[in-house]
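All protein chains but one are shown at their positions in the complex.
In this document, chain identifiers A, B and C correspond to the written order of the chains, with residue numbering beginning at 1 in each.
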Amino acid sequence: MNTAVEICGINFKNPVMNASGTFGSGMEYCGLVDLNRLGAVVTKGVAKVPWEGNPTPRVAETASGMLNAIGLQNPGIDVFIERDLEFLKNYDTNVIVNVCGHSVGEYVEVVQRLAECDNVSMLEINVSCPNVHEGGIAFGTDPGALEEITKAVKKAAKQPVIMKLSPNVTSIAEMAKAAEAAGADALSLINTITGMKIDIYKRRFLLANRTGGLSGPAIRPVAVRMVYEAAHAVKIPVIGMGGIASAEDAIEFMMAGASAVAVGMMNFHNPGIMTEIIDGIERFMQEQGIDDLAEITGIL
Amino acid sequence: MNTAVEICGINFKNPVMNASGTFGSGMEYCGLVDLNRLGAVVTKGVAKVPWEGNPTPRVAETASGMLNAIGLQNPGIDVFIERDLEFLKNYDTNVIVNVCGHSVGEYVEVVQRLAECDNVSMLEINVSCPNVHEGGIAFGTDPGALEEITKAVKKAAKQPVIMKLSPNVTSIAEMAKAAEAAGADALSLINTITGMKIDIYKRRFLLANRTGGLSGPAIRPVAVRMVYEAAHAVKIPVIGMGGIASAEDAIEFMMAGASAVAVGMMNFHNPGIMTEIIDGIERFMQEQGIDDLAEITGIL
Amino acid sequence: MISEKAVVENKEHLAEGIYGAWLKTSAAREAHPGQFVMLNTKSEAHLLGRPISICDIDRDKERLRLVWRVAGYGTDEFSRLEEGDRIELLGPLGNGFDIDSLSGAENIAVMGGGIGAPPLLGLVRQLHGTGLKNIDVYLGYRSASAGLFLADEFKELAAVHIATDDGTAGTHGTVLDALDSSGKAPDIIYACGPMPMLKGVKQYAEENLIPAYISLEERMACGVGACLGCVVKTRFKDAHSRVENARICTEGPVFAAKDVDI
Partner (left out) sequence: MISEKAVVENKEHLAEGIYGAWLKTSAAREAHPGQFVMLNTKSEAHLLGRPISICDIDRDKERLRLVWRVAGYGTDEFSRLEEGDRIELLGPLGNGFDIDSLSGAENIAVMGGGIGAPPLLGLVRQLHGTGLKNIDVYLGYRSASAGLFLADEFKELAAVHIATDDGTAGTHGTVLDALDSSGKAPDIIYACGPMPMLKGVKQYAEENLIPAYISLEERMACGVGACLGCVVKTRFKDAHSRVENARICTEGPVFAAKDVDI
């Protein structure tokens, strides 16, 4: 029995990784989670310079989910390379670096810096953060802008490029095709769905940013549908995410067409959840007599 | 203290109604719910001829929500007028008739038939059902198509026209403006968000239609955000819905800009919920010293 | 039909994964065999009511007996109910079994497969109460080791014929095999169970030109006929829907086998 998957020629010991922004660079969780067990660690979005992010409150709980509007606070690429990437050299897992910026040029600069880093397996280009007003989401909701940034990033990138798509669009298939046409090596989806919550007694928004990104089991059916539509629209591999809370959920995404899966907000609820999901996938394969996950990937 | 609201010159004794498709024409619930207490009864979508709807299974439970793919099964306008509208003449509440069709012509024919009916307060044009392939959602995701059908329906309509918008779009504000520009008298949103669920053991979709519409508290933050964006983009009134499960939720939608609210899947969980919400809104107004709901509508 | 909090009066563990309870509820006043209720879980993440068929009715004490198999989150939560617990109930729902349809039938076959057996107990008690003598009950189970739940209670009211998938009790096979080996020739059938069994019953009834009434299941949302989630294809245009779909929760769950396409 083999839980390994290959994406863009890179081998993952299993298809389970964290969703960017829910796990830092692994540092804060390494005492609770054996990073060596993960298919990959996906780092929090990093920009060319430090970003302050949004004012607080930045998070709010919703029914079977949460809203966040962190605003991609990050220490900048210099500190990230010397601290976070150095830390990750201690672990036997793939490193996928999530890249953010305010302009095509900023994305490209970060991608160029990462080209020198030998323990970066793949790049995930965050063109879908709903909480950053300059740039960010704009690239993620317009096919033309998405093609432009994908081409620019691909030209500068040494590692395979994953474009992370926004669900806040009329046609996810159209966006998936645009990214593929522009040379993306893989896709990841879904990012969060833009939402809002109001404190009716204080008569103000619960998030200082007014809107935030909805994640968690609440949005899983939307994520599964979009992964299915995207995976059937393109030939490049898709990494599926959105409310995964169990091995069964991970399998659901794979049957919908995902080659690998990412766990997001549920890491907050249960830091052990990714390793539990890896164990659960092995159990499912044994029970169902599945030798290789390729047998069920995109089976529907 | 006054819970009444006025929409398009029509008086509602309170801002609470059901979401179309979750309450039939009230017949099935009238033994459990006093229809006279409701601001309005919104009937299930009706077409020019009977529709068979989708194969079963048509519903599935999800985290804090549900998926449905009924496919607008309905008995057709003739039976609807002689049976459902006759039944509703026994009650002192507004009747809003939800209209569906496969083409502009079919919508218009139904609207013309309803022009003769004197106990129809308003029309709600369903251009956003994700479960009907011919037409339906198409009108709801393309601004041009939305303008076209809105104009055609307005020309034929005797009653004020509510356009029910789909959340499956990149910009809800753009769709709201298109409907307003074409002459819509009001908007209602959100319809359900397209989702999917897979039975990983049987390796098949849980819904025979593959995809279905996600509703319930899970999607409330998305609905509140879209109501906020739509209400701030247009001058016509907005009826808000999406996962309302309490009076607090109803107030949240009104503060976001809704002039009235509709309760959907939670009617299934608790048939008494609409009257409980009406009582809860009165309590909230008393506690907060609110004389008229206009004081808090769109306050944010 | 009422919506209220019912009170758990006693809990039964009848067999492997099979639980039962008597619920104190005024819904018992108007309940008939073959009807069902919707029960809510306590979880805000699991919001749809669970349809559970009524196994037995005690009108005097205003109690309903429910028997269910643990098949998911809801039925698992119900299996942990304790005496005195309160649970949100909506019911009674559906049409129930039509006794008038007997019209002089003398040899009655009642067929229950697996968790299809419970709703038939109330029916058999009612038939027995009318003084009918030739009632044969055919009950299908997975295995004797999993437990032949309710069999003894049926035996107090009628002749019981057991079938098991593994042959560990009664006829090795289905309830239809048990009917076959009993040599009986019923002139009416009431059945509830898995779809393959109901298809077999429908075919048997059509081949033998006898009426059969079958109780159907489908995923439901409202349970009262409003959402049109649970429909079955019908041979004729349904009076309510005006298409060839009938609502299992309202026109059913019991249908004349000849009227439905299954």
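Before moving on, here are some points about what is shown:
Assume contacts are C-beta pairs under 8 Å (C-beta built on N, C-alpha and C of every residue); 3 or more make two chains touch, one makes a residue touch a chain.
What you see is a predicted model, and the numbers here were worked out from it, not measured in a lab.
Counted over the whole complex, the shown chains touched by the missing one are A, B, C.
Annotation: of A:Pro143, A:Gly183, A:Pro271 or A:Gly298, A:Pro271 touches the absent chain (contact as defined above). Of the listed residues A:Asp34, A:Glu61, A:Asp118 or A:Glu295, the one in contact with the hidden chain in the full complex is A:Glu61. Within subunit A, the residues in touch with the undisplayed chain are 21-24, 28-29, 31-32, 44, 50-53, 56-61, 63-66, 68, 70, 73, 75-76, 79, 216-217, 265-272.
Interface with the hidden chain, as seen from subunit B, comprises residues 63-64, 217.
Listed by residue number, the positions of subunit C touching the unshown chain are 43-46.
Note that in this section only the chains that are shown with their structure count from here on.
Distance from per-chain Cα centroids to the pooled protein Cα centroid is smallest for B.
The distance from the centre of subunit A to the centre of subunit C, each centre being the mean of the chain's C-alpha atoms, comes to 47 Å. The distance from the centre of subunit A to the centre of subunit B, with each centre set as the mean of the Cα atoms, comes to 34 Å. Each of the following residues of subunit B touches two or more other chains: 63-65, 216-217. Multi-chain contact residues of subunit C (touching two or more other chains) are listed as 44-45.
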